[in-house]
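Report on the structure given below.
Yeah, one chain of the complex is gone here, protein chain that is, but the others are all in their spots.
On to subunit A.
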Amino acid sequence: MADYKMDADHPGTAMARGVQGVLGKGLDRIEGALKVSGTATYGYEHQIDNVAYGFLITAPAAKGKVTGFDTEAARALPGVLDIIVDDPRIPRQAAAFGPAHAGNDEIDHYDQVMGVAIATSFEAARAAAKAVIVHIDAADGRFDTMADVAHASGPPKDSRLQDVAKGDIEQAMAEAAASIDQVYTTPNQVHAAMEPHASIAAWEDGTLTLWSSLQILKVARQVLAKAVGVESAQVRILSPYVGGGFGGKMLGPDAVLAAIAAQKLGRPVKIAMARQQLFHNVYRRTDTHQRLRLAADKDGRMTAIGHDSVVSQGPDGGFMEPVALGSISLYAAPVRHFTHKVVTLDMVMAGAVRAPGEAVGMLALESAIDELAEQCGRDPIDFRKLNEPEVDPMTGAPFSTRALVECLDWGAQQFGWARRASTPASVREGEWLIGMGVAAAVRINLMMDSEARVTLSPDGRARIETDMTDIGTGSYTILAQIAGEALGLPLDCVDVVLGDTDLPPAAGSGGSFGAASAGSSVALACEDIVATLAERMDATPEQMTLKDGHAIAGNRRVPLAELVGAAPLVGNGKIAQGSNAKTYSQAAHGAQFAEVAVNAITGEVRMRRMLGVFEAGRILNAKTARSQAIGGMIWGIGYALMEDAVLDQRTGQFVNHDLAEYHVPAHADVPHLDVHFIEHVDEHANPIGVKGLGELSISGAGAAVTNAIYNACGVRVRDFPMTLDKILAGLPPL
């Protein structure tokens, strides 16, 4: 077992010694052929004999008491096997990182799961679920965050961000040569992964097997076991392919109810949540109300930064959107003020959606920085460079790596920033006003405990096994590249098996920690193997060169198959976070650039081009990394221009609870995008020197768009999304 705690920099032997040349290359995904041929198997698609179909029964109101269920009509429908509404384990809220409350006697959010109808076909189960009558005493609910702000609470104890007040911000604002004091708001947002939450449950001899679509299996296993009332050891979860996660694929009601139903019926049951149900039963990203107070002296040096937010949460609470997470260490300023208030609403709980904190916090902060730079009469890039801190402005810790200025400079050159007219609404092409915008990107860097097993077989092939998931991020491929580099094997000699709790427990996918955590554990497992290979070569691991399936040391070149001999060589790797997380301030950085055209008559916004320049440590696969980056940048377009789960203040339901009305960017919304990586291997972060990327790329992306819109037409909208009706009101006269 190669076990390493990140209390000091790891010598990084595996990656340093590697000469195979597969690491970092933009190689095709190793599971690609399965995905493009429709043969990769997702949560609902495993072929299980004798499976019954479940469809969730949901509540017709957002608040109230359940007085009874009328299931007679539903039970009488052809094909119906059972209606389950009387099990105390029926989950009230989607279980996220811990078991949420159970019981369907009370309703605390609209469309809350009440039970499940089970039938021999999907059509019959759906009809039965709709035929169940839920009798309720409806009550008035709380749906307006700002109306209830007087009853808000502070950050939960275990929240990533606690309130900070360093210096007197009121005084700093009063004494400032230039200042901004503005409120920015963002609406409720949803993950909208393409694959709905879906599960198949089967029991055999008291053991539950669940095929599902989940991001972090070791946590899901514990949560499911507790929810169903068995030990973790009695639960096996398989999630080999996950049709998008974005933070939302923690354990859902589909999994718990499939398990309950399969147990009761004594046969396998599968449940997929309907798209409409997902909007109200998967945790959302909270609406945010962000007050930005920024102050600067006459030279444009920031003297104060304040980012105070109000967010909402469902009745069961727990998570808080850490809105100021990006602001906290981004700019130097002696006076610093970061607070959060959490208002309880009768809504589905709020939880993690891609880049909790930065995704919405940086939208506001980087818009405000643009406003302050203009007030100071400075170019937005120069302004940011002027306020670049040398050490973490909160803790005084050195940055592990930080290349924000490098990203800004490279991007400015490449994007043609010098051509930007600093006066808004001064470039026009026909009826289109053209503008450019920039924003900084930052995302904290995380690593979680992760384990992997690598087996080198007598035939010279390597097999990686871990319960890590690939939610589209490229886990299969980058893990193969790490092992290929460490063991000197071409990629077609590496097999990767993921997404099964029978395998060593991994960090899973979330918080952009997947590659760092699972990747490090695989590198360590390979080191374990190399140590044995080195012994058999009468060499030290450092003296070993491994390439093309051969070990080279001294004057010998021996095929790996020969060194392995008759019994497979097994290496185990385990990584744990350590004191380096405190010794160094760890974050990934970037610079986002956007060019837009705003229609001078209608206010319609058209993206013209975008450039993202990112520093996220070592890049493991240039192709999949670029894909993650463009994905995040496009989410930024969505957050700036269209995404908005519209809450009906009378009923507490999202009016636009489907993919036709909740607008995410589509093909025609997306312009030509360029991505560039500035690669600094971050040896302080983890043994393989990578940093999180999937969330970095959304950070600041929307602000680059809104700043470009301001530059194009002189309209600054602080109530996101910037739909054309909001822009139209402020357009200059024709």
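The criterion applied here is as follows: contacts are C-beta pairs under 8 Å (C-beta built on N, C-alpha and C of every residue); 3 or more make two chains touch, one makes a residue touch a chain; residues count from 1.
Convention: contacts and distances are computed from a predicted model.
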Undisplayed chain, where the name is taken from the UniProt record, one of "Chemotaxis protein CheA", "Branched-chain amino acid ABC transporter permease", "NADH-quinone oxidoreductase subunit K" or "2Fe-2S iron-sulfur cluster-binding protein": "2Fe-2S iron-sulfur cluster-binding protein"
Residue among A:Ala150, A:Ala418, A:Ala566 or A:Ala660 that touches the chain left out of view: A:Ala660
Contact residue for the chain not shown (choose from A:Val113, A:Ala176 or A:Leu673): A:Leu673
Which residue of A:Thr624, A:Asn686 or A:Asn707 touches the chain not shown here: A:Thr624
Residue, one of A:Asp9, A:Glu45, A:Asp449 or A:Glu604, that touches the chain absent here: A:Glu45
Missing-chain contacts mapped onto subunit A: 28-29, 31-42, 44-45, 47, 121-124, 127, 191-196, 241-246, 272, 274-275, 471-474, 623-624, 626-628, 630-631, 633-635, 658-660, 664-670, 672-673
